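One structure coming up, written as structure tokens, with questions to follow.
Note that one protein chain of the assembly has been removed; the remaining protein chains are unaltered in position.
Up next is chain A:
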């Protein structure tokens, strides 16, 4: 049996007095596609933000490829991880944000090229070729010299995906990537994710409100409710056949 690439072990997270996550245990296997669904405020986004090192867990461990993400060994004692330790592990993880967060002062191509060159120290020529290939793959080969402000929301989000992909992460995180888009632009973004999910062998975790889409691409669906994983299983088990009343109530809001 293959080893999980990410393990959450009894992970808790509080913001002030509010405990958002109340003990998360989760294994993510290489190439696995996981969809995280659940009511807003249930802590879905926090789960992936902790893996991206944007939030620090209050308690528990996150193990990435056998290494503890938030703790490190110092003279035989486990202490809080420093930035150097985080940077070593973080390179395996990529993220696409709800609000794109493209760099507005760079062209689309520069947005894709800057990290591989400055973070990984790769050769400019090779990075440029790979970036252009990636932008063509997301359907923006004719926009490489445009600035983000000249693109639609859907196009921006596709650039954000290309930017994350050129870094060749082992795990890609998608944080409600279609929530900020106009309805008519959602399809083009989902299409790109579907293409990545079917053809690339990295693990993916998608926080999403698109149930049909989750059903289509996800190997596993997690239903998060009130800070715990209330239900998990194959997409059809959770979305179509769940007996859990909370799941049914939640899903009923998506069926008209």
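By our rule, a residue touches a chain if its C-beta (ideal position, glycine included) is under 8 Å from a C-beta of that chain, and two chains touch if they have at least 3 such contacts; residues count from 1.
As a working rule, contacts and distances are computed from a predicted model.
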item	value
Complex member absent from the view - protein name from UniProt, among "Acetyl-CoA C-acetyltransferase", "Tol-Pal system protein TolB", "NADH dehydrogenase subunit M" or "Ectoine/hydroxyectoine ABC transporter permease subunit EhuD"	"Ectoine/hydroxyectoine ABC transporter permease subunit EhuD"
Among A:95, A:109, A:161 or A:247, residue touching the chain not depicted	A:95
Among A:167, A:215 or A:251, the residue in touch with the chain that has been omitted	A:167
Touch list for chain A against the chain that is not drawn	52-54, 83, 87, 90-91, 93-95, 97, 99-105, 114-115, 118-119, 147, 149, 163-164, 167
